[in-house]
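Working notes for the structure below.
All protein chains but one are shown at their positions in the complex.
After this line comes subunit A, so read on.
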Amino acid sequence: MYELKTLLPAFDITVPKCMYAMKSLALKRDGGTPEVSGSSICSSTDPILQSIRRQIDMVLKAENASAMTKLEERQEVVIKQLHELRNQLQSMRSSLNVCGKTIQHTQPRGEVYESLPDIVINAHPKFIPYALLAIKNIWKDVFNIDVKCYSHSTIVSLDQEAIEFQKQITANNSSVKSPGIKVTLIWKNTEHTEMISSPTMYVPIYGEVNIIRYLARVGPQDYRYEDTTYSNDIDVILDICYQLLRCQTAKSMQPLLRSLNNRLQKQKYFTGDQLSIADVAVCSSIRRMPAAAKNLTENMNKWLTRVKQVTLI
């Protein structure tokens, strides 16, 4: 600490009786010395003060052992309080969450993800949601996506590609026994791929990439990107995929593919060395748009082969 020079010459101060005597903060353990602490610490040559100082040192030394344990106890209390505060914040966060999902940050990967509402995905057999299959394959050892397929009466018959997809998506290849999320996939004559979770709060989520976003939020920890440094990058890539899936001509895909290529550069994956949801989205989008697959750069092609090995689509 700083040492302060005494501005005034040392002299006895008569403490007025009309006021409360405050215990010295610095000398809390020393109950019997209500003197002005400032003067006691300063390097004064006053013999009286020096003797007091010695006395204090003595007392401090004597009580040192017990003081340490008390300090430790205090620390424990503080840590406990911090923990409580953290829990409170967490519960506030989950209650304020828009999607009404429980944030499961504290759950380690591979554990049972309970209380996820089962979801219904409506898709047109012409627009097969390959991303779902890709995610199911990637997560097969950590998170079980249990899919059941149905055909809606607005669809007269399924073509070969959809039947093949249905066979793969309904296969039970997960090593995790309990389902992480139950998905009902309905082939339906619908314009958008849409997701419905609760009939009472009927607000569908439209678009394949937004379904990817949802799954990324509730799925294994490693794929939750919201708190990572890449969150913005991933969101942009997902949005590019959304546009890509809406392209009618190969020409309109060009600028989108170019910007994807710029983002990938020489990296192993879009966000560096770690496979992310963005890779899944781009991969499945290209899978659905054969025209896009033809116009890839060499770099992108290499990346695609790499990603396809894990997504299996």
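In this text, a residue touches a chain if its C-beta (ideal position, glycine included) is under 8 Å from a C-beta of that chain, and two chains touch if they have at least 3 such contacts; residues count from 1.
Note that in this section contacts and distances are computed from a predicted model.
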Quiz item: UniProt names the one chain left off this complex as which of "BolA-like protein DDB_G0274169", "E2 ubiquitin-conjugating enzyme", "EKC/KEOPS complex subunit CGI121" or "Aspartate--tRNA ligase, cytoplasmic"?
Solution: "Aspartate--tRNA ligase, cytoplasmic"
Quiz item: Among A:Ile52, A:Ile196, A:Val236 or A:Leu296, which residue is in touch with the absent chain?
Solution: A:Ile196
Self-check item: Contact with the hidden chain (one of A:Gln55, A:Gln168 or A:Thr184)
Solution: A:Thr184
Quiz prompt | Chain not shown, touching residues in subunit A | solution = 120, 122, 150-154, 156, 184, 186, 188, 196, 198-200, 202
